[in-house]
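Here the complex is missing a single protein chain, while all its other protein chains stay put.
Our next item is chain A:
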Amino acid sequence: MSMDSMRGKSAIVGMATAGVGEAPGFSAMELLGQAAVKAVNEAGLKMQDIDGVFAATSSHAFPTMSVVEYLGLKPRFFDGTNVGGSSFEMHLLQATLALEAGLCDAALICYGSNQRTAGGRLVSMSEPQWHETPYKPRHPITAYGLATSRHMAEFGTTREDLADVALAARGWANLNPEAFARGPLSKDEVLSARMISDPLTKSDCCLVTDGAAACVLVRADRAKDLPGKPVYFMGAGGANYHRSIVAMPDLTTTAAAESGPRAMEMAGVSQKDIDVVMLYDAFTINTILFLEDLGFCPKGEGGRFVRDGRIAPGGELAVNTNGGGLSCVHPGMYGLFLIAEAVAQIRGEAGERQQDNCNIALCHGNGGTLSSQCTAILGSEAAL
């Protein structure tokens, strides 16, 4: 089986979100359930048709078991790979492999969180690393602060560059009625925000929201017979070198430098073919690192690349068109929301923020402390 044999073999035929922002009174599983029901309905299937389950959350030790029971499923294949926020880009690849192998016929990928209304803090099952504990790092921002300090020292990236990332995200969020953080935001406000972990301020950090998402995949030949406009799987790849930031080989180059080329090779596309770039922006530095590592600009140039509104609405490159984790939604594990926006753009359902002729979108998931990197590429029928 060659790498490109997976290209175009599966398609997302249902995609839904639930409880984006604040959803008081609902548990994480109830929100996940709402998203799953909507996604399955949109696919024109019955819940009982789902025979492959892929799930990861921050509050369920055995997420597929919990999902299966809650939704009344009896899957033939299930996979609870948890690589943090990047889990769902990996699930796209695994679901496609399982579908193509005949291990299942309808795959549900799902996630849910109520971390905002449950406590207002990041919910994480991430265990402390014993060799870090004596130094009291704050998970996960200490690691991202460290990476930012290194990028600034090596390449001259500035806090103003980071601010440009936050302002671009807000610009997109202001075009998205579903985004949680909307409204005017000035560069002065961003730069004067409270310092949390040098050089990162509150404005450099993603939101803490509630939210759930789910999508349904089937084999491409079956997708044509279902009611929705299919969004095809074109390629995906992962790369991972470390768990703790102390073991990251080079703090200015993430494993996205490998996952990106892997995914693009499978998809048969290059950077210039991509219409919408969805990057996991847990912190402003992420956007800069991933633009570099995925080849949209040279290493070290990310800070300069994002200046002057280049990734904001009306800019040269459409990045994080939903408003991102910074201004749209971040319930703890954001990866499935990257896919939701890519699907909306490719279907032409993105409203005011819709990109013209959007046929190919890249979704880049990040998990842990710049640890797991998973890139997935989705496309319209015209892109195949």
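Heads up, the rule we're going with is that a residue touches a chain if its C-beta (ideal position, glycine included) is under 8 Å from a C-beta of that chain, and two chains touch if they have at least 3 such contacts; residues count from 1.
By definition in this document, contacts and distances are computed from a predicted model.
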| item | value |
| --- | --- |
| Record-based protein name (UniProt) of the chain missing from this complex, from "ChsH2 C-terminal OB-fold domain-containing protein", "Sarcosine oxidase subunit gamma", "Branched-chain amino acid ABC transporter permease" or "succinate dehydrogenase" | "ChsH2 C-terminal OB-fold domain-containing protein" |
| From A:Glu132, A:Glu189, A:Glu301 or A:Glu381, residue that would touch the chain that is not displayed | A:Glu132 |
| Residue among A:Glu22, A:Asp198 or A:Asp308 that touches the chain left out of view | A:Asp198 |
| Among A:Ala179, A:Ile245 or A:Val276, the residue in touch with the chain that has been omitted | A:Ile245 |
| Positions on chain A where the hidden chain makes contact | 130-132, 134-138, 142, 145-150, 153, 194-200, 244-247, 251 |
